[in-house]
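Every protein chain but one is kept in place in this view of the complex.
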Amino acid sequence: MTDAALTSNALEVRDLSRTFGARKALDGVDFDLPTGAFLSIFGPNGAGKSTLLKVLSTLTPPSKGSAKVLGLDVVEGAVELRERIGFISHNPLLYPDLSAEENLEFFAEIYCIDRPKERIRELLDAVELDHRRLDLVRTFSRGMLQRLSIARALLHDPALIYLDEPYSGLDPHAMDILDGLIERVREGRTFVMVSHDLSKGLELCSHALILSKGRIVLFQDKDLIDEDEFHQTYRSTVGLGVS
Amino acid sequence: MSSWRQFKAILKKDIVMELRTKEMLTSMGLYALLVLVVYYITLSQAGADFEVRRIAAGLLWLVFIFTSLLGLNRSLVHEKDQGCLEALLISPTDRPVIFFGKAVGNLIFLLIVEALIVPLFFFIFLARPGAQAGGPVWMLALALILGSIGIAGVGTLLATMSVNTKGKDFILAVLFIPIMFPLLLAVVAGSAAVLQADPEYVRTFWQMMGLAAGYDVIMLLAAFGLYEFVLGA
Partner (left out) sequence: MKQLRTAIVLVAIGGLLTTAAFLMAFFTAEVQQFGTVTLEQEVDTVFPVAPDQFQPPAGEGIAYVRPWFSQKIFYFHVPVAEASFLVLIISAVFAIRFLTSKRAEFDTKSRIAMETALVFVVLTMITGVLWTRASWGVWWEWEPRLTTYFIMMLMMIAYFVLRNSIEEEERRATYAAVFAVVAAINAPISFMITRVIPSNHPVVFQPGMASSNLLPFIIGQIGMLMIGYGIYTARMTEERLRERVEIAKEALEG
């Protein structure tokens, strides 16, 4: 048994496959991601990006192989792992008929957070929504929703955060705010982002991964990436995926 | 104990949301009133000597089964629309807690609608001068509770599936009514026994309540066991 805290890799994915009948959503995916890294996953539609995210976030078990997140197996350690991961999606994952504060209170109860009031105050301050805390989420703009959804994801102070197309549907201003927020909470956390937006993904990441047809086409440290070559690889996989 | 806290949170959230929007209660209540109007039309040509009491139990449960479809659908659409169910699944909440949280919420709303409709139904259709008296009210209440438990439990399972399909409302009805058949038969027979209060009705009533309770136990266990698979898909 290795102690979870001592493992230096946030993700250890071994020969991970996810199949259903003849269809292979993931086919022998294998990589390590060090703690504190920012991984961007690219790939055409149907490449297996969301399936990979689902497996890593304990929503679907792998058919073959294994995945360890923060040193915990996604199947056996699922319950413990869920306490330590956060999730930000293009969907806000908030109840429109509850106020900002009530939404956070609800998720604070779900995560069994001690002293929820203070934590919620602190987070609402951080995402600059304190003045709107009593308003219904229904009335929020897209950018405000995304900020509140970040606050929700940070409630339980997760060590790893998944981002599923967080930029889709945001205007440039909201994008900047989101960038700033991610930058601020990046310290000490690992990020895994699925994105269509190549430039945004490359700008933020420390590691890049291209998936196509459930296989890894490229997995590289950002420092080693030659951008032109990277774009070319990406274009060729997208081309392949479309046929 | 964390499960209890999560259960309370889910229930409280549903109640707060409902009290704010009154979406489910108004739609269910209004729908029930509309059905009562249709009942009036149905019975208007039956003649003066037609005893409504003989079919009252069936009419009553017909309102509830269709209004409950409405409520169940709403309740799960709330979770589905903004992807909130996903947020719950990724949190350290046991799947059964989600099931019971949603099912108990649905049960409460259903019972509220029933508590409003039953007296109304009674005054509109049954309170005639010279009409024979039925059995005690608590018996009818027991039948309603046992029926509603089954509706809420199985309904929550089936509605969780149907919100993820094309044509959710229709699919829910198609799945729900055949599965509800044995329970409906038992509670209608039980409620009819109480309303008609024929001699020996107490025996029939308890027999039917036994069947309804048996159905509830078996189906709740099944729904409880299967819910995790539905959520995982």
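First chain written, first letter: the chains are A and B, and each begins at residue 1.
We adopt the following convention: contacts are C-beta pairs under 8 Å (C-beta built on N, C-alpha and C of every residue); 3 or more make two chains touch, one makes a residue touch a chain.
Computed from a prediction, not measured in an experiment: that's the story for all the values here.
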Contacts of the hidden chain among displayed chains: A, B
Option touching the unshown chain, where B:S2, B:S27, B:N164 or B:Q196 are the choices: B:N164
Contact footprint on subunit B, counting only the chain that is left out: 154, 157-158, 161, 164-167, 171, 174-175, 177-179, 181-182, 185-186, 189, 207, 211, 214-215, 218-219, 222-223, 226, 229-230, 232-233
Absent-chain interface as seen on subunit A, which is shown: 20-23, 61, 63, 213, 243
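Following the convention adopted for this analysis, only the chains that are shown with their structure count from here on.
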Chain centre separation in whole Å, for subunit B relative to subunit A (CA means): 39
Subunit A-facing residues of subunit B, complex: 2, 5-6, 8-10, 12-13, 16-17, 20-21, 78, 81-84, 86-94, 232
Residue ranges of subunit A touching subunit B (in the complex, touch as defined): 57-60, 79-80, 82-83, 85, 87, 89, 91-98, 102, 106-107, 109-112, 152
